[in-house]
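Every protein chain of the complex appears in place save one, which is left out.
Right after this comes chain A.
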Amino acid sequence: MDASFVGRRFPLPGSYAVGVEKIREFADAVGETAPIHHDRAAARAAGFADVVAPPTFSFAVINRTQEVVLFDPELGLDYSRVVHGDQSFSYHRPIVAGDELTCVMEIEQIRNVAGNDMITLRADITGADGEPVVTGRAMLVSRAAETSERPEDHGSREPAGSTTGSSG
């Protein structure tokens, strides 16, 4: 990967309009059954403007931005070998239907460990009012090609707590 990309910022083209059905679909997909994710009246009764997104919904926004970064041919990342190393979110407020979100992603670090390319990305998600909504941070690993790898190594290369992930 091209290390000169560190510090470069990539905005999500346009914005991400959060819809009621998208929140319901995401909540269904991850098994979040609480009424505030599905029922507009229940969400409003709980003090929210509309149905509330589950905590990792922001990844849908981040993923769209991330593709802009990762598919940049000049970065030189082999996306076919990318898995997710780690992910964290800092929540400033919940995402609700009706939000018009923007996202800017910055490459914080690029390094190579034992042939694996590792890239650390920070995503700042902001509401239409310019206030922060979620800050995401991810480390992605483009795994080295397995020329010297033994088949039995698969899935057990990385001990718990290692910095090299393996779960996509």
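Miscellaneous remarks
Rule of thumb we're sticking to: a contact is a pair of C-beta atoms (placed from the backbone, for glycine too) under 8 Å apart; a residue touches a chain by one contact, two chains touch by 3 or more; residues count from 1.
Methods note: contacts and distances are computed from a predicted model.
The listed options are "MaoC family dehydratase", "Spore germination protein KC", "Putative ABC transport system permease protein" or "Cytochrome c biogenesis protein", and the UniProt record of the chain not shown names that protein "MaoC family dehydratase".
With the whole complex as reference, residues 22, 25-26, 28-32, 34, 36, 46, 48, 52, 54-56, 59-60, 63-64, 80-91, 93-94, 137, 143, 145-146, 149, 154-156, 158-163, 165-168 of chain A touch the missing chain.
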